[in-house]
Each structure stands twice: as C-alpha cells, then as structure tokens.
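A short worksheet on the structure shown next.
Every protein chain of the complex appears in place save one, which is left out.
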Amino acid sequence: MDQIKCKCGHANPVGTMLCESCGRPLELEIKGEASFPDMRYEGMARRSQTYSRTIIDRIWNYFSSVKVAIGIIVILLVASAIGTVFPQQQYIPVPAPTEPDVARFYTDTYGKLGTIYYTLGFHNMYSSWWFVTLLVALGTSLVICSLDRVVPLYKALSKPRVNQHKSFLKGQKFYGEAELSPETDTAALVEAASAALRKRGYRIFRNDQAMMAEKGRFSRWGPYINHIGLIIFLLGVLLRNVPGFYLDEFVWVREGQTVAIPDTPYYVKNVQYHTEYWKEEEMAQELDLKGGAIVKSYQTDAILYLNKNADLPGSTPDLVEIKSGPIVVNHPMEHEGLALYQTGVQEMQLGALNFVLVDKKAGNKEVGPIKLDLYNVSAEQQVAEGVKVRVLDYFPDFVMGKDGKPATQTNLPKNPMFALEVVSEEDNTSEKLVYLSGSVITGKEDSRYTLDFKMPDLIDISGLMVRKDKAVPLIYFGSFIFMVGVAMGFFWQHRRIWLQFHGTRVMLAGHTNKNWYGLKQEAGSMIEQVKLPITIEDKSKA
Amino acid sequence: MDKKNRTYIRVAILGVLLAALVFAVYTSFVKDPNAVKVGREAPNFSLEQLNGSAVTLSDYRGKGVILNFWGTWCEPCKKEMPDLQRQYEAYKDKGLVVLGVNIGESPVTVEPFTKQFGITFPILMDKQSEITKLYRIVPIPSTFFIDPDGKVKEIFLGPLNEDMITEKVAKILPK
Partner (left out) sequence: MQLVQLSDWLLDIAFVLYVLASIVFVVAMTGKNWAGRDPKQHELKYGRIAYWLALIGFIAQTGYVVFRWVAGGHSPTSNMFEFMAFLDYCIILAYLIIYRIYKLTVIGAFVLPLGVIMLAYSYVFPKEITPLIPALQSYWLHIHVTTAALGEGILAVGFAAGLMYLVRTVPQDVATKSTYWLEIVLAVVMMLAGFIGMESTFSRLDHKTVFELSKEQLNFQGEMEKMKVEYTLPAIVAPEGSKIVQAGPMAPLFTAPSWMEGKDAARKLNTMIWSVISGLVLYGALRLILRKRLGAAMQPAVKDIDPELIDEISYRAISIGYPVFTLGALIFAMIWAEEAWGRFWGWDPKEVWALIVWLFYSAYLHLRLSRGWIGAKSAWMSVIGFVIILITLVVVNLVIAGLHSYAGV
C-alpha cells in the first residue's frame, strides 16, 4: 500500500525516485521525460516522506521540511532587522533604572513609533520568549532535517551503481551518446577512459562494459557536518543559561582600593590607573586634532586576590594574591576562565581634601596639615602637639534639605561638606569650622583657627568588567566544525562520470552537485584523450 | 526499520528538543538565578556594626528579622526610620530584630544621623556595598522580612509606614 512497484518487480518506499534495485527512474513513467528526478539524495526516499500516521510522525515531518527551515530563517532575519530599528534596552544612552523610565525613554525619543516598539517588547527582542523559541525551532529543524536525509544518502552513496539504468543516464543534464564501429575494443576503451580519469583524481568503479568514475564524494557530507557544527554552537548558547556557566559583572575600583567581585570569591585591587596619548612623533601623518589628542591606551595595573574567607560574604576577607599585572583594552587579565576587562574610567576625581590648619591669633602660624579622605574619613586626627581635629559631620554630596537641614544627595563625594571641630588641649577650648564648596565658614566672627587650602588628592576610578563564559570553547568548536563543513561542501564538488557500452552504442553521462563548468572541462579532456566520438548535448534547464 | 523502534527514536529526539525549548524559554524569563526570592533562604552574611562588633545573619535564627537597606541620602529612608525604630521597640522582646544595612557611607556620616533619629537597633556598615550587591538592591529603601527559619517571607521595595510594618512583622515573629 505504501509502496511503489518498479517494472523490475522491486517494491520501493513512497517517495523513492530511483528504484532501489534496478535504478530506473520511477517518476518517469508518471510524469514523462521533463521531470527527471533530482539527484539531491540520489533518488532515495527521505525518511519522513515514508510515513505520517501518528502525531509524532507529523511533527517530525513538519520539521524535516526545508521549506519550514527557510521559513524559520526568514522570520529570524526579519525579526533581527526590526530589533535594530531603535536601540535595544541594553544600549539606550541614558540611565533608565526602572521600567517606567525605559518606557518613557522610547516614547520621548522616538514618539508614537517608540511607544509601539516598547509595547510590543521589541526593546528586548533578542531575549524575548518568542525569539528564543525561534532559535530552538531552528535547532530542531537542523537536527531533524539532517537525520532525515543523511541516512538514506549514506545508503545510496556507499554502494555506487556502475550499471545505471539507461533512462537514468539519458535524463542527466550532461549526456552524450554515439555509435561505434563494430570492431571497437570496448574493454580497452573503458581501460583508457579509467586511466585518464584516474589521473585527474577520480575513483573508478568498472566492469567490462561500463565504468563509473567518482571524485569528491566526501563533499556531499559537507552540509551535514556544517549543520552539526551549528547544532553544537546553539547547544553552547543554550548552556550559557545554566547557572555558573556565565557571569557578567562590573566594578568601579579607585586607585589604591581593593573590592570584592560580586558572585565570585575574588577581590581586585587597582594599584594605579593610567591613560596614555599618542605622541606627535608616533603618528604617521601630521593631523589637525583641534587641540585634542588620541588615546593610546587605557591601563589599570591590578592585583587579583582570592578570598579564602568567601563563604561568609561581608566578613573580613582573607586575601591571597593570585595574579598581578596590567589590564589593557583588548588584553584582559585572565584567571581560570574569569576575565577582567578595562571598560571605563573616571579620571581626576576628588580623593581627599588637603588643608593646613592656621592659627590666626598666633600671627597666622601654620599649626599642621589636615587630610580628609573622602572615602574613608577618620573621625579624629592629631594635627600638632595638643591640637586635634574631629569630624562632626560629613555630607559627601551636600545639598540643603527641604527641612532646612544639611543632607547628602548620594553616597558619592561629588560636593563634600565637612563640619569640623578643632580641639586645643592646652587651653581646653574647641572651635567649629565648616568646609563647603571651596570655602571655610567659621563659627565665630573672631575665630582663632582657619584652614588654608592645599592641592587635593585626585584619583582615577577604573571601571572593570568581569566576565566568565564557560560555554565559549564549545561555541568555538561548533564554529570550527561549521567551517569544516561549509568548506567541504562548497570548495569541493562531487563529480561522477558514467560510461556504458550497449553493443555498439556508447553512452556517457556526468553529474555534479555544483560547478558544471569544471565537470565539462574534465569530461571533455577525457573524451579527447580517449578519442570517443561523442559530442555532449547542452540541455539547458533554464 | 522496525516501526515501533522508529517511533521511540523520534519520541526521544523530540523529547530532548522540547526540553531544550522549555529550558531556553524558562531562562529567558529568569534573568538572574542568584537573586534573592520570597520562599528562599536569605543569603547569609557578616558585617561590622557602627560600633565595631561583627554581626552574622545566621546568629538570628529563631528570631524574626527585618533587613532594611538604607542610606542617609535617601529621603524615604529617613521617613521610615522612626517607624522601624518604634516597631523594634514594641516587638524586640517578642523576638524581632531590625538590621539596618547602610550602603557604603562612612561612620562620620552615619553616626550623627542615627543619633538624630534615636536609633537603637543594629546598624550594619556595608562599606563596599558587597551585601547590597548580594541582595541585588536597586531602589532604596528595600526591606526583607525574614522568618525564624531564615527564609525570606516578603520583599518590599519602597518606603513602609507603621501599619504595614506591623502587619508584616506578624508573619515573621516566632510562634
């Protein structure tokens, strides 16, 4: 019932194009000469064409269709393009910490279209459930299409047919036949043709009356190998979602500071940060930079530590140095799959304020230096013998609150304000001073002390990205397999030439999956060499 | 090939692919597998208090814990401070602990602030914002209500008022 019977009596599965037993094109009888079976799978039935009874079979058949695969590719292509119309959320240029901020950004910047874009979720397109589903569907299609085709193709190619059916040869695009004089030694001709083709790298299968020459069969496996590569690649992408496989963090580290890298037992210290610019003599050409300069390198000299006490976050770390050296753009610091990248910098930031305490009553005598570290303020410091300075209050980012009291806007020292108390132990007096935005306010009109400004400590804050991606080797491996597959499939071709003698008639046919030009040249030179009286007819399919 | 066999193989392959789909879609929704969630155990940590002694979260097993992340620059935090303090006083004998985690400020800033509000519950100094990152704090105040078993009962983002605190405290007090 599910079978096609060939004239020779063999029953073939549905979808078979060339009889499995005698090689006669089966469809020829039905549709006539014009629709010669295509040679993609050597006329074998693809497996999915064979049965479709259960739901499982139907799903299988659906994904085994190349038409469906192309559909998935096209949808992915269009969706990807739409995702670049406006920036994705991760690339929007202004900070938008909450969802309403994000929504507002798209509406304000791109108007009505932006609102629609946001509402449809296109601002996070590539991680949306449907895009992910499409990628998995592509993977499914890759697996099933390949399995469905590679098995029958393997069966067909592993036992090449020397005696192809006459109508098979006649149906080839590349075909010629001729009448030979009766005294021709056909066996010698076969021998000569074999020798000629063997020289060109063909493998010969023959008997006395027929020959098949084959070259580059392995290129037929190219598509399957590249698809395996893609499957491995997609598997790698999927694996990154397994907890522990992928880490993406960012830390700001001040010069001299050691910070914990979130979600890892590591700490990193910024020993020193440095930006270098190209010098004029290093440039190949004189450039008009309008007073600017071109950066040569962003470099953080860093030390990576392992915290032996990492089991309890927040507890005093027990650090062991693991690695030290520079971190430069394009040259991350790496340790066991963890990599630190130079990604940002805030240069010349206030680190500490420097003053000299001046005693006005003693003829503006300098009492001693005061250092106020903005990130680690000590509550009290000895300025000189018998003179102490206490920090009563510190507002790193001063603002006058609505209630009329001083307050801070953030915890970053953008606009530091200090309330200080100078305590003189010798006469047991104290005096209050306030520092704010480059000026000193004293408590009393005729105060004894004031502050002289010195150059503040300026520091660079380096932004380091921390990444770990355990799936990368798998992804590279998949890419490599893919390249091997496409190279096999596209840079080589599977060429076959058949030569048959039927009494005094000689028939020659050739087939290649690409580069007919090359095949014609090779077959042509063979014909010339062996002096076969055949001219190839050019059957244009166009 | 045997028809039954073929069906089994197809079922197996499709099953694997379906599992891949479920996993892929699931992980596209769950962005951060390490995030603190209601029902899960609150990640343990240890921090120094304003007065210098260290405190470990797991020391408070058997007590209900309000873990509040705050900073002096945050107006709503200021507003809820007195309420937290009152609740602390009301329930501390019934097994409630309030831990105020200050985000990356120096003691000279924090101390006058706590004095101004008369705060007596432990103030923990998260100097490097390590614990703030561990708990994935974005807006402040953020408050975690942790039950006597150390599990997170509720996470509240934004300022709390006294009634809300009372209602939530009831859920985490030891029985």
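Note that the chains are named A and B in the order they appear, and that numbering of residues resets to 1 at the start of each chain.
Operating definition for what follows: a contact is a pair of C-beta atoms (placed from the backbone, for glycine too) under 8 Å apart; a residue touches a chain by one contact, two chains touch by 3 or more.
Here the structure is a predicted model, which means the values were calculated and not measured.
**Q** What shown chains come into contact with the chain that's not displayed?
**A** Checking the complete complex, the chain left out touches A.
**Q** Taking the full complex into account, find the residue in A:V271, A:A487 or A:I536 that is in contact with the omitted chain.
**A** That would be A:A487, which touches the missing chain.
**Q** Could you tell me which of A:V295, A:A362, A:A379 or A:M400 touches the chain that is not displayed?
**A** A:V295
**Q** In terms of residues, what is the contact footprint of the unshown chain on chain A?
**A** 38, 40, 66-67, 69-70, 73-74, 76-77, 80-81, 83-84, 87-88, 90-91, 109-111, 113-114, 126, 223, 248, 278, 282-285, 287, 290-292, 294-298, 328-332, 339, 341-343, 465-467, 469, 472, 475-476, 479, 482-483, 486-487, 490-491, 514-517, 540-542
FYI, only the chains that are shown with their structure count from here on.
**Q** Within their complex, state which residues of chain A touch chain B.
**A** Those residues of chain A that touch chain B are 51, 54, 56-57, 59-60, 97-98, 127-129, 132-133, 135-137, 139-140, 143-144, 147, 238, 241, 243, 259-260, 262-263, 312-316, 375-377, 379, 391-397, 407-411.
**Q** Show me the residue ranges of chain B that touch chain A in the complex, using the header's touch definition.
**A** Spelled out, the residues of chain B in touch with chain A are 3, 6-7, 10-11, 13-14, 17, 20-21, 23-25, 27-29, 31, 33-34, 43-47, 54, 56, 71-73, 103-109, 112, 126, 128, 130-131, 133-134, 138-139.
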